[in-house]
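Written below as structure tokens is the structure these notes are about.
Note that this complex is displayed minus one protein chain, with the remaining chains in position.
Naming follows writing order (A, B and C), and every chain is counted from residue 1.
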Amino acid sequence: MKIPYYPGCTLHERALDFDVSARECAKAVGVELEELPIWTCCGAVFPLVSDSVMEILAPVRNLSYAAREGDKVVTLCSFCYHVLKRANKVVRDDPEKMEKANLFLRADTDAREEIESYTKEDYEGQVDVLHYLEMLRDVVGYDEVKKKLRRTLDGLRVAPYYGCMLLRPKKEMEFDDPEQPSIFEEFLETLGCDVVDFAMKTECCGGFQIVADEDLAVQCSRNVVGSALKNDAEIIVTTCPLCRYNLDKKQHEMEKSVRGFKKIPVVYFTQLLGIALGIGGEHIDFSDNYVDPRPVLAEKSLL
Amino acid sequence: MFEPRIVCFFCKWCTYAGADLAGTSRKQYPPNGVVVRLNCSGRLDPQHVLWAFREGADGVLIGGCHPGDCHYQDGNYKTMRRAAFLKRVLSDMGIEPERLHLEWISAAEGDKLVNIMGEFVDRVRDLGPLELAHAGGRGNGGAKPADKPAATKKTAAAPESAKGAEKPAARKS
Amino acid sequence: MEERIGVFVCHCGSNIAGVVDVKRVAEELGKYPGVAYSTDYTYMCSDPGQTMVKEAIKEHNLSGVIVAACSPTLHEATFRRAGRAAGVNPYQVEIANIREQCSWVHQSDKEAATEKAIKIIKTMVEKARLDEALDPIAVPMTHKALVVGGGIAGIQAALDIANAGYETILVEKGPSIGGHMAQLSETFPTLDCSQCIMTPKMVEVAQHPRVKMMTYSEIEDVSGYVGNFKVKIRKKAAYLDRDICNGCGLCMEKCPAKTPSEFDEGLADRKAIYTPFPQAVPNKPVLDREHCLYFTNDGKCGVCKKICPVQCVDYEQEDEIIEDEVGAIVVATGYDLYPIENLGEYGGGKYPDVITSLQFERMLSASGPTEGEVKRPSDGKVPETVVFLTCCGSRDPEAHMPYCSKVCCMYLTKHAMLYKHKVHDGQAYVFYIDVRTAGKGYEEFYTRAAEEDDVLYLRGKVSKIFQEDGKVVVWGADTLSGKKVEIEADMAVLGLATVPNAAARELANMLKIHTDEWGFLAEAHPKLRPVESLAPGFYLAGAAQGPKDIPEAVAQASGAASKVAHLFAEEEYHREPIIAWIDEDTCAGCRVCVSVCPYDAAEFDDEKGIAVIKEAICEGCGACIAACPSASAQQRNLTDEQVYRMVSAALEG
Partner (left out) sequence: MRLTIKSEELRDDLIKRVEDLSRQGLLECYQCGKCSAGCPVVNEMDIIPSEVIRLLQIGQLDEALNSKTIWVCASCLQCASRCPKGVEFSNICDALRQMVLRKRLSIPRVDADEVSAIMVSDAPQMGVVGALRKLNG
């Protein structure tokens, strides 16, 4: 089964570890992730003001590229998923904005047509935006995933961190219950993990504020990490490169400010999936992690 | 601007009460419709609707209780079937079926009534005035429509010719 | 005879006259065919207004009357009485609704509103011109009432009806009467013990010679109409003969199967054979098949049957359908708490020490699972800090219920106060948006809690609660100081919204009585008929109609009972004569009417070869009339001819 895949900027650069593990895992469960032939940055954040047609152009353009490849597009990064899904909804619900966006897209396509012979088809929301987790649950099926596992991650106490962008706003994301979500837990249970419930799993990690006000963002991520630790988690999993960055790399700052701070590794969910699927070490790369997950994984004989 | 004339047949338990609620809540809607209050939307004879169009209505709105809520058990289901059938008849007669609209509006749904009124008036306005070649024309209604026979029954009679002539068509359903 | 209709246009102060040009309307109608007299007046429903109508009837020899005023649901009866007093048959008095459906909804276009008012009145004139003089149909009436729901409202209604001299059936779906009030600890603002004032009432109603109490029973079906309802009541199998049972309680003592007690809101267990609480009325158990080992484990247990000294246990017992006839029905089906599962941000029920208000009531109750001691569920520790939250699911149109549940401010104040009385050095916090204390002595009660019992009120809504390291952490706000507030508490109590009882909506559907969009029973008029349903013969009592406290529920129950007594004061019931009739000369005997009539009121007369309508049964829905192919079926005072003329008038001009 082939499914169009939108990686997004971060997965092509700083989060290659996420991208590589996800592609390999997909193969192992019978999905060929086909990267869109052309794509651009989605804009990273969704504009919350009403007069912002320009700012949804980037995601709509990417969706129109996806439309040429199929009826759905899978993405991994929470920000990309958030922006693509909401922009898609704008196109579906607001004919005026759809029209405006297509005006720009047509000009865009005109220019490209000569080079790449693309058809001039308007984008009207025909693509469904899927998160990789949704792909595993709804397209592949957790039961199927389970059948492909080489080992289960028994006894590994994992805290699933959702963050903000997958869940909110509920009416637009339609991803899961924003207060008591379960898709991540069900995924980890499929892998055989010991799922740790912790109060901060849907609280903010500080997000892009890390760039503007590091202290502020670290306060947020410390709160999340602290809550996972209080509930005896051994490892935190995330779906978002920025969350990973704030929760993992900024433990460096947390160590400075909290006496007796205990570190905890933060990994992408596809990395745990890869281990369970028995994917080779070269595809499950932890070299970018500040807190090395290998000791705890080794302790459970998972390496 | 063209102001459509609309006849509203409302059941007294739900939609009429919903219209009262819209009033009590001081919700505003266009004044184009005049309400004929029926005990039940199931009391509505398709003939009443045809008569309304013949008498110059540009649109007819039927309001009844939600399915399952009929005060008389299932009168609204009868209305639902009649309305679907009527739309076909209207279409055959050269009248846009959109000029007839059936809506379930409960006694608690004043807001819904207001919205439906507004939408329906807009829709009929867009359709423009109803032109009926064979219609008796406006203004001859009221007390004694010219081509309606005089009452023959003891107390009050239905217009026999209208019934007799068009009723058989209405039974094809 | 030439019709002589009088038209009376009401100003309703400025309610109508402020929008509709009433003078012009009266003038226009004066010129309309059939109208003999037309006038306007400030308040037609007032005494002088009615006198004016009566005098005009005599002076102008009127044959029919149109009052153009408010909705017919409000004053049709008023003017029909006035008409009758002056010699016009009440069914020749009609209301033209130019307020709710004209002046109030077209306030910005006075010209259009005036035009529409004229049309509305003309349609009614057309109807009135063909209205017949009719008499109400007298039908026999069963002077017996049915009260559905055995909470405080149902008990009060049953007692009042019975004390007025009428037989009453009180049906309760649970094993005991008492409802939520029996669960409560003490009651605001007097702090008298709920059971102390409730139990005597329960006993009184159970022993009343004119009350037939049916617990563990549900309404299966209701047919008929006011004065003549036929009811089927399902008496659920209790798997023991409650008539023989002497309530010794041995079975409950020995029963090995346990399940969380509904009455104790899950804070304690009950047996599979049980009475919900020690003071239950009747004080005889029922066997809950779902949890009974005999039923779930292939007949292996049977302890209760073996031990019962009067041999009343019967595993073969089946539900029984009891049929009866009643003249009036009081619906008092009560309320439920909004499900805690829906409040994910407060844990959705997963934290043991975040509890519901009814759980806290049981905890405070001297006969409750902790014998009145405040102990938190997780570890039985006495909480040193308790946070109380108002508006949990109330006043939240976005995700939950938009309305104010009315009683939470007061009962949480009571909770905080009782907690402080029991744990003197504890600290109670109440998060609120507005403290609503509209009731006698309520404001004083609230003041006492804040001033004398040191309950700290924080103005803000809580965003999140979580339990970590044994602490219940509450993230709230104090909007008065402009700060986010974090409290590490030991327990939190949620003032969950009041919602209609889950089964009530289904029952309302079966009874064909209206509810609002949330499922609360709809009253016939929000101000003037608050204890009646719009459907004749149905009366409303208690929280089933909307959130209310005990005194309000009791008052409404007594109101409903007095309406029933009022109905029963007549020997016969007089039904509206707006029913169907069949023209014998034209009926072809096709029996379409017989097949469509939902009441079996249309019947085929074999002798005459035509259909006939049974007047005592016909409800006047008009289904047969719309279906009759020869227009032989007609509705009194709403004939097809009248509809045609009304339509024509509506489109005139």
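The rule we apply is simple: a residue touches a chain if its C-beta (ideal position, glycine included) is under 8 Å from a C-beta of that chain, and two chains touch if they have at least 3 such contacts.
Keep in mind the model is a prediction, meaning the values are calculated, not measured.
Every visible chain touched by the undisplayed chain in the complete complex is listed here: A, C.
Set against the missing chain, the residues A:Pro37, A:Pro169, A:Gly278 or A:Pro295 yield one that touches it, A:Pro169. Interface note: of C:Arg84, C:Arg289, C:Lys350 or C:Lys461, the residue touching the hidden chain in the full complex is C:Lys461. Among A:Leu242, A:Ile264 or A:Leu277, the one in contact with the hidden chain is A:Leu242. Across C:Thr479, C:Asn509 or C:Ser595, the single residue that touches the chain missing here is C:Thr479. In the full complex, chain C touches the omitted chain through residues 345, 391, 395-400, 433, 459-464, 475-479, 482-485. Contact between chain A and the unshown chain involves residues 8-10, 13-15, 41, 43-45, 47-51, 55, 77, 79-80, 164, 167-170, 178, 203-204, 206-213, 216-217, 219-220, 223, 241-242, 244-245, 249.
The rule is simple: only the chains that are shown with their structure count from here on.
Annotation: 32 Å between the Cα-based centres of chain B and chain C.
Rounded to whole angstrom, the centroid-to-centroid distance between chain A and chain B, based on C-alpha atoms, equals 55 Å.
Looking at chain B, no residue sits in touch with two or more other chains. Shared interface positions of chain C, defined as residues touching 2 or more other chains, are absent. Considering their complex, residues 5, 7, 13-14, 17, 19-20, 22-24, 26-31, 34-40, 42-48, 51-52, 55-57, 68-75, 78, 82, 106-109, 114, 138-139, 141-143, 145, 148, 151, 153-160, 162-163, 167, 171 of chain B touch chain C. Across the complex, chain C is touched by residues 177-180, 197-199, 227, 230-231 of chain A.
Taken together, the chain C residues at the contact with chain A in this complex read 344-345, 348, 350, 464, 466-469, 473.
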